[in-house]
Every structure is written in structure tokens, then in C-alpha cells.
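Complex shown without one protein chain; remaining protein chains in place.
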């Protein structure tokens, strides 16, 4: 069995979803990628979490050909693969049906950024995709789920999504991100999650652990945004200044939250 | 003590309701049937779950005559028996007062299908029965509770229940279900649960374990539908295409979710 | 130390509130009475539940004179005593600040009977008291809290409380209750709980264990009534027939829920 370290990390990240209360039965799946090897490791389909062993995980290439594994991979594998191909900076993908985030997805509403908890992780609203067309559903449904996510992050119509921030001019200097993008793209690394309309959230990150972490944060901000709009239906998204301040406390060259690598 | 295997499965299915947080005190009950023997095994009435032993369960025939057991069966037994007689394809029935599903029942509203979590299990809204008449309440109340459920699944007025899907023309080929039904019946095996108005949900399945599983799913989709309508009062049910896609990922001849029998 | 059995039962009933999630810190209190001895045993004030021992409980007479105990009794003792004096059929009183029931009390709204879970325990809405006057608050506040509860159960204006049922003519024959009451009184044994306006619920029963049990049920029906009205703001209370049917499945001479005494 190859890729033992990646298998361990992906297994542990899948279990993070369980520990944080995001999972019912066999719902949800996390994958991780070794870019050097071109290998994706993902949870098998429909196997109870408490029986999962590292060897049960399925290893595939970026086209979905199975390299190792006796079990079927998660049926959502094609969605993960589209994301790995389109977002070169990510190393892990997490999908759950966590209840509040799924409800925002079912309501077809982006999660507005109402406060600093959200701004700490997402540089704007958590967007919701367009509903999929009948043609997209009929053929290659899971792959098309990935495509509709990718489209959400390119050429987005900013006016249509409340509280998505324009990228400030000094963005690259502050974050250290050098990814080429058109002016109106959302940077997928600054908004590491999305709601698939009428389905559920996907999240990602530099590795499988951070992808699962971001899935947990999506659920937390979904809960609080739900309560916030119920308390005050006219609640407003935070201003750009507060949004940037909190995001850059945790991200980029000027971050000062947490310990430096050497200290940890 | 006969039927030891059925007793074990029914006991474990009752405990599934407890483990999944659907139960307060002695609320709820699950039964299972051996069609070959014509024997139903059900939880006794009002006995705490943590003291239940297989021998405490009550075995009856399909008319409710007690075959084995020193305790009274659940007072809801007549409802279970009506369902076993009317729905020949089911092998288990689960009843709970789980809080969100019960609240939809109290609100006398079907649970719309707002997303793929729901579509994975129910091929349409979870319907709500008509309120029972005073005459139905006065005599044979529990049996009439079963009858009002059965009526909900026959001759239903599709217009009156949002998001109940018409059965597609190639339905039998896809699912392998060959049950004879009139055109406008709901297939009870494709919508394995119901809300009894002002009471609570009932769910069923091929055996007691799957009945309890479906009771848990009814509660999960009830929670998410509650949040969804609160976020967006104009939230729409999913389209038929997405609904069918997800349902048939898990059910019928073309299912591709989970492992095949040989793999498991 | 006298009354060891009553002390054990009252302690265990206090801990029931903790086990069922009704308690934060030292909130809440349960008492029990020995009518034969004229002795009330109650939780001491402000002592953490996990340190409570039977000997910490305080024994008083029905005027509140301390018979045994080194600690101060719960500051709500005078409320309990008023209830014991006014409601001769009760043997235990439970008070909690459980969150949903307290919220109905804060909203100054009775909890309507929306379904059979409620009807199984309360023969009508869980009523809410009138707000206390400044004079009632200024002097003998806790005693007056008891008085405002008692007033809620006598000479009640039925029109002002939705879903409070008139007592049916054959009530005594069915229940076996022979308590003398005016026609328009609510029978405190048929509605064993109340919301004190802007404060929290009190519940009672034949003994301390059943008082705590009813406090748990008040919270459960408060939760479900909250969800029900959110799903359907026009949700209606159940009809009288269904209400009586469920109440008398569990109470009175014709009850058929649970096991008979001999069977248990």
C-alpha cells in the first residue's frame, strides 16, 4: 500500500468531520492530493466512518483511474477532480451535508459576511452556485457539479452576490498570493468554500486537514448568519475595512494571529 | 423464545432511535415482520429503552393476537399492523416523536424536497396526512391512524402537495419495483415515510433497521427544511431532474452509490 | 438525618433536570413533600449539582421553618410552599430555567397544544401567569410568585388562553379525580405546569420524580411549539377529541398506555 502518509491524513480529515458534528451516517467525504505524484486519495463510497482504515481509502490519478483500492471511491470523486484540476493551489477538498450550510445551499442564498468570525476565513460571502441545468444533471452529473463550482469563481457578477469584496489593489503584496487571475475572478484561496445550489457545501485548502477545517468553519458561519438574519432581517454585511483587517490578521505576509512556525 | 434473530434486529433498531437522538423517555417504537412466519415483533409499551431485552419484545400475528410476550405491546401496534397489511413490500415500521419532524406534523405541512439529501431517500415531499375525524379518533384510534396513512398514499391529489413528483414512464425499468399501483398512487417504497397530522412521523423500509434509518433521515430533512424556509421563505423544491438523479444514484438497477454486495 | 428516602428521591429528581439538559450552573430546584409528616425537602440555594449530597438538602415544615439542614434552602422555597398548600394533590414541585419554556414565559405566551406529545401530558395549553405587580414584587416576592400561579388555575378566563379545554362532563368518571373545583377552574393535576411571566416554568406532580419529569416535558413541548409556529404561523391547536383521546390513553381509569402495575 503506497502513500501511507497521505492516506493517514485523509482518513484523519474525514474523521474531523465526524468529530465536529458535520456528519450523519456515511454522508460527506474528504480527499487529499499529492501534486508531486499526481495521486488523489479519497474516502470510499458508503462505508461507515467508524470502520474506515487507511487501506480502505481509494487512490486515483487526476483522471479518476483507480491506482489502488478494492472499494469504489466516493461517488463525488469527479467533483473533487475538477476542483484539483481547476484550482492548482489546493491540496485537499471536503464535502459535507452539514445542516446549516446545506440549508443556505437549499435556500439558494450566499452566506453574507456578517462579522469577524467569517472575515477571519473568507474574504467575502460564501457564494452559491447557479442551479444546474437538466442537461448538466443528465450526463456526467458529478463532473458538472465541479464545473458549476469553478464557474462560480470565474467571471463572477459581483453585483449579484452581496458582500463579495473587490480585490484591493495591494492584495498580492499583502497575501503573497501570485496566482494569475482576471480582475473579476474570486480568488479561490481567499474564499475556500462554496454552496452548491440545492445540494450542500464544498470546501478546500492547502491540504486535506485545512479543507476539513474550512468545512467546519463554513458550518459555523452558516449557523451564525442564520441566527443573525433572524434577529435582524436588515442586518448588513461588514464593511470592507473590517473585512480586510480580520482576513489579513490571519493570512499573508502581515499576519499576526497565532504563533510563527518557529514558535509552534 | 422464538424468532431470536428478528427480536435482536428489532431491539437494535429501537436503540438506533435512541443513539441518533430521536427519543425522549419511552417515546417511539420500531417493529419488524417475518412475512414467512406471519409474525410481527414490536417494542412493549412504556418500558425504558435502557432496560429492554430481546425477550421483552412482543410477538403478534398480523391481526394483533399475542403469540409471545408477558408485556403489553406498544399501544401503536394497530397502526403498524395496518401498514404491514397495506404495504406488502415493507419489513419494518418505525415511529418516533423526533422534534423537527413532529413540528412539521403539528404544523400540518408536508416537508418539501429542498435538496439532494432529501432526494437521496424520498422521491418527493414527505407528505402529511389529513387530520383525523372525530369518529376516527373515538373508535379504533390507532388502527384509523394507519388507515389515514394508507389513504395518503393512494389517490393522492398531486396538486395539493408541493414537489411530489409524478412517476416517470421508465420508473419500473430503473428501480426494478414491480408493484402494481394506480397511476396517481404514491409508491410507498419510494417515499418511505409520512407525517401524521398533529401527531408525529412514521417511517418504514424493507426491514426494521432500514425503517429506523428512514426515521432518522426524516428528522434530518425536517431540520434542514425548517432552516431553509426560515432563510428563504420563497425557497423552491428541487426540479424533477435533480430529484430523479439523486434518488436513482442510490436506488434501482442503475444505482452507483456505495459498494456492491460483493465488495462489502 | 431524618427522611432519608425523601431526601434520596428529591436529590435524584434534581439530578434528572441536569441529565435531561435543563440546567445551567446552579439554576433550578426540585422539592418533595411527605404529607403525612408535613415535611418538605428542597435543594439548598446556589450549591453546584455535582456536589449535592442527600444531607445537603433542607427539610422544612409547610410554613418554611427549617427542621433540618445547615444550608439555606432554595430562595424559591416560598413559591413551592404556596403550591403545596394550594394544590393538595401534589407531592413534588420542579422549577427550571430550561431555555425554550423560559422563552415562552419571557414572550408571555401560553404554549398551545399543537399535537399528541403535548396532549399526552397536559389537558390544554401550558398557561402563562399575569405579570406580577410592583407591589407583589416589592414584598414577599417568592410567595407572591406562588400566588400568581395559583390564581392562574382558578377562575381562569378560558377565552383568553387559546386551546384550554373545557372539562368534559364525564371527566371525573374517566380520570378518577374527585377534587372539588369550581366549573371554570383548571384542574392543576390535568395541567401540571405553568409559565411564570418573564421568569420561567414551574411543574409539579404526585411526587418529586414526576414533577421533574413534567418539567422535562414542558421543555420538550416548548421546543416543538416554537418550531411549529415558525413553520406555520397559523398552526392550530388540536381539536378537543384528539386532545382527550391522548390524555386519557395515559391517565385515569381507562388508560391503556404502558404496563399495568402488576406487569411492571
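Note that the chains are named A, B and C in the order they appear, and that numbering of residues resets to 1 at the start of each chain.
Here, contacts are C-beta pairs under 8 Å (C-beta built on N, C-alpha and C of every residue); 3 or more make two chains touch, one makes a residue touch a chain.
For clarity, every value in this text was computed on a predicted model and none was experimentally measured.
Listed residues C:3, C:100 or C:153: the one in touch with the omitted chain is C:100.
Within the full complex, the residue among C:17, C:90, C:119 or C:132 touching the omitted chain is C:132. When the full complex is taken into account, the listed residue touching the unshown chain is A:235, out of A:15, A:86 or A:235. For chain C, the residues touching the chain absent from view are 24-27, 44-47, 70-72, 75, 97, 99-100, 102-109, 131-132, 134, 137-138, 141, 198-200, 226, 229-230.
Considering the complete assembly, chain A touches the hidden chain via residues 114-117, 213, 216, 220, 223-225, 227-232, 235-236, 238-239, 241-242, 245, 249, 256-260, 263.
In this section, only the chains that are shown with their structure count from here on.
Chain contacts in this assembly form an open path, with each chain touching only its neighbours along a single line. Averaged Cα coordinates give chain A a centre that lies 34 Å from the centre of chain B. Within chain B, residues 229-230 each touch two or more of the remaining chains.
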